[in-house]
Structures are given as C-alpha cells and as structure tokens.
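Every protein chain but one is kept in place in this view of the complex.
Coming up: chain A.
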Amino acid sequence: MPLLSTLLSQDIPQNFYKLQLHIYSGLFCIGLLGFLYLSSPIVSRRTYLSENALSPGLVSNDLSISNERIRQIMAQLRAGFKDKNIANVIQSMLIENGIEAYKQNIGINSTDKQEENIYGIVRAPRLASTESIILVAPLYVRIQTNTQQVKANLFGIAHTLATGFTLHRKPYMAKDIILLFPTAQENGTRAWLDAYFNSKPDSIPLDAHAGSIQAGLALEFPHEKFYSIDLRHNGINGQLPNLDLINTVIQLCDKNSIAASLYNIYVDLSANDLGYDYVIKSTRTLLLNVLTLATGISDGVHGQFLHYRIEMITLFGSLEKHHEYQNSPITIRAFDDVIEGFIRSLNNLLERFHQSFFFYLHINRRNFVSIATYMVPLGLIVLPALIRSLVLYMSFFASSTSTPTNTNVTHGRTMKFHVNYSPIFFEILECLALSYVLMWIPLKLSFLGIWLITMFLSPIFLCPLRSNERQFDYFQFILLLTGSAILGCLSLLNYSMAFLVACFLMPCYLIAGCTKFEYWFVKIICRFLFITFLNPLVFLALYHYLTRLLIAGTLVLPDFVQFTNDLETYFASYRLFNAWTVDVICLTIIPLWLVLYRSTFWIRN
C-alpha cells in the first residue's frame, strides 16, 4: 500500500460542471424511456416452465362434471343466497357428499348479520395429510365494472364444489384439497388464515387442519357466463406469486383456447409479425403492472395467501370477448380441464415453488422481464443522485497546499469548511415531526389538503435553514444519500413503488438544487413548482388519471369525484390488506420531500 499516495483523486473537470444539469436530466429521461423499452420483444423474455414436475396438461382428463350437475348445484346455491343461509347450504352439500366441512365464525358485519367462513377438506387417499392444495371461492365478489358493488360468486362456488365432489376418493390424489368459501372477501380470508396459522393471539383455532398448504387458486365469477379469464396476481406490498404457477394456468388456458388476459388486456400472439397493437398492449400491461403493484394492495383474495407464502392467483370470469369470432361463452368443459389440469399439476409437485421467478413484470401472458433487466432503468433514474452526491463530496475536501518552492504541504483529507451539524439535524427533525402527524390522523382528502397547506406554510412559521453555501451543499449531500438508500431498499421490497417514488423524488432533488442560483425569480419558480407539479397530491391525481387511461385504453377525461372516491376507499381499506405503503410514504418519502421543499427557502448567512 503506497504510504505517500495522495488522498484525493484529481479534481473533476470543469466541463463536467457545465454539463451537470444536462447529464442528470439526460440520465433521468433515459431511465424513463428505458423503462418503456422493457416492453420491446428484444428485452423481454419468453415465459417457460422451470419446474419439471408441473408438466401441465400432460395428464389425460379424468374428471367429467356434467353441465347438469353444475346447474343443479347452482340452483341450490341460488336458493341459499336468497334465503340468506348460504353457509348452511354449502356445509350440508359438502357433508352429503362425504367431505368434512366446518364453519368459522368471524363476527358480525355492518348489517348485524353473523358472518361465517365455510371450509371443507377433501382428504387425499395416497398420503397422510402432509401437503395440501387450496381452492378458494369467495361468497361474494366485486364485479368488473364497478369495484364498489358485490355479487354472489355463484359459478365459482358451484365449480369449486363440483371439483371437490369429483376429486373426492380419486386414488391419485396425494395432496389434500381445502375448499374455502370466505365471506366478506379479504376480511374473511384474513380471519381464516390468521386462525389457520394461529398467528393472532386472540384468534380461535380452527376445528380441522389439512397438510401444509402449497399453492392454490381463487375463483371469482360474478357472472354465470364468461367469455375470457382475467388472471389477477398482484399480492400485497408488491409481492408476486411464483411465475411457474401463472405459467401453468396460462398454458392450460391456451391449450383449451380460453383467452387469458392480464389486467383485461389480451395480446394476440398468434400473428407472425408483432405489430403496433402488440407494442401498445404490452406497454399498457407493463405500466398497469407497475401502477397497480405500487399501491401495495392486492386485486383479489390471493394477496392474503401470498402473505403466508401460499402461491395463489385469482381467475376472474370476464365478460370481454378477446377472440375475434368468439360468440359463445367458454364452455364448462373447457374450464373444467383448466382446473383439473392445474390440480393434477400441483399434485405432482414435490417441493414448494422455488424455481422460476418471484420478481418479474409481465409484458403479456407469454413474455416477462425479470429483476435483472428491470432494475437497470431504475438504476439509471437514481444514478444522477449518486453522481451528484459524489461530486459534492469531492468538492468538500482539500488535501494539500502548494508552496512556492516546488513542494506541497499535505494536510491529509481535510474539509474546506466547518460543518455545523445542529441546524441540519433540527431541520430534518422538524420535517420528520411534521410528517409523522400523517400517521396518526385519519386519512381523508380534506385532512390531506389541510396538512399539505400546513406544510407549504411551514417555512413561514418555522424558521427555515440558515447556512452558508458550503453547508447547504453538505445538507444536500446527506439528503441525496438518504434518498438513494431509501429507494434502494424499496426497490427490493416493492419495485413498482420504488420506481414511482424515484420518478417523483428526482425532479424534487433537481429543483431543490437549483435554488443555489442567486436570482430571486429562480427561487420563486422553484417554490411554485413544488406547490404545483411536485405536490404529492397532484402527483397522486396524475397517477390515478394515468391508471384510468391505461385501464380504459382510450382517452377518458379526468374525473375528480372518482379520484376522491378511490382515494377514500384506498385509505379505508389498506389496513385490511396488511399493506405498509402508506406508512412508508408517511415516514420516509414525505419527510424527504418536505425537507427538499423547505430547502428552497434557505437563508444565506
């Protein structure tokens, strides 16, 4: 190790300082474009089945459920729903067919009625209940067009029951099948899971258990007819099920020529050359994937299962026709094959799902980008923050002074200025304290508005940072490092959220950095930008609008009422989902944003 090596590398070239702004904004834009480029067929990979034991669709079909049988079950269920004793109806049907069935009381709902989960266990004849598969059919499901409204899941329940009845006593079953009919969607599911795994101290243990649950399927069919199946796989907090599981279902659907869509977008892959339609639809899928995962809540009951490490997706019976000349709904026979194939594949499984990918983004049902690829755009977006912090850091130190007699006097790596830490510390503390209020107030749009205005006014009633230019640089250096660290952590936990947060924070950093220019109007413009475009609520509204645009696929007008409604629903329900999105935003992102906003008010002394 050279003992006399200089402690500083050479100074940053002056040209770089001139080009700084261009480089940062350039990298940011390249990152954004790079993200969109992910949907191109060159970058994305084709899906494949990594777990050989699954081999979907190879078993010859063995179950034959007649239409008559399904209709008969549906008639019984319909009567049950009408008389409001659906729980008893399902239980007695299960017991009649020789399947053990239990009820779980989960308390009283808003209309003063007892809510009960029903579940049955089809015991496997080959093995002693060591492993199991779960089929979930919520009693009521949200309908496609309006997420507030619920409808009885007649077809889903009927089909789950019929599958259970026919698989009962099949000699090849090596895994138990749990048939679960949760009431009150996520709420009921969560109560059942908490009781099953005994994870809450106050939950009453269930009457019966099956083997450890490997994987499963949730069936949501609000309509008795459906023309395509929508696969829903978003878990809570950005968790995703193993890609093999989704591929199994897609493979089976394709085999039975059922159109399987993601986010209601079906990409026709049969065409020889990938045209304009492919690109648009793939980009829409990709963006919707990111935008919906970022919320941290799931789009079906499967999210709760993923939380307990049970791989699961939801099949939703959609009314949209994706095949060109399709007039008739999907036959029960075809759908049967999918369910049977799925269960038989899982039945073959020797280990838990571990092969394939857990971190991926879908482009369409047959193409995806893995974590190695999609991290690159995020890296490019965050790179300016890292470069800038390095540039700042290098400008802090001096190592030696020249003397006239051709020698240098070394001081080691000394800072060119003295840093006074206390104002920086108190500034950050103030911002943290101010944003922690968000954690405790009941979140409503009106409260958010009031709180935002308080934040915007905070530089007036709380004294803003006073420092000299060097110290301001140091302050920014700390903020840049904190921001990059937070984004780095988030990117592993919930990539989509990290991506959106990066898109929001990086311009904030840029504008906060611009306040170093002396002109007063620059500062005014910066503050104005913070209040308008970089306002979290505005960003949220834009995000909401973008999601709606993408879901609709055509131009829709911004709808403020729907935005408020959706926001209220989200705030009311996110706790139910076990999601931490709001906590993370309140504890890390908002304070950071507030510090950046307040730093536009810094006073030179």
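In this section, contacts are C-beta pairs under 8 Å (C-beta built on N, C-alpha and C of every residue); 3 or more make two chains touch, one makes a residue touch a chain; residues count from 1.
The rule we apply is simple: contacts and distances are computed from a predicted model.
Visitor: Given the options "Prolactin receptor a", "CobW C-terminal domain-containing protein", "Phosphatidylinositol glycan anchor biosynthesis class U protein" or "CCT-theta", which would UniProt use as the protein name of the unshown chain?
Guide: UniProt protein name of the non-displayed chain: "Phosphatidylinositol glycan anchor biosynthesis class U protein".
Visitor: Touching the left-out chain: which of A:Tyr393, A:Phe539 or A:Phe601?
Guide: Hidden-chain contact among the options goes to A:Tyr393.
Visitor: Looking at the full complex, which residue from A:Leu36, A:Ala271, A:Ala372 or A:Leu492 touches the chain that isn't shown here?
Guide: A:Leu492
Visitor: Using the document's definition of touch, tell me which of A:Tyr102, A:Phe197, A:Phe358 or A:Phe417 contacts the absent chain.
Guide: Looking across A:Tyr102, A:Phe197, A:Phe358 or A:Phe417, the contact with the absent chain belongs to A:Phe358.
Visitor: From the list A:Thr130, A:Asn198 or A:Thr410, which touches the chain that is not on show?
Guide: Of the candidates A:Thr130, A:Asn198 or A:Thr410, A:Thr410 is in touch with the missing chain.
Visitor: Pick out the residues on chain A that sit against the missing chain.
Guide: 1-7, 239-240, 309, 352, 354, 358-359, 390, 393, 399-400, 402-403, 406-414, 481, 485, 488-489, 492-493
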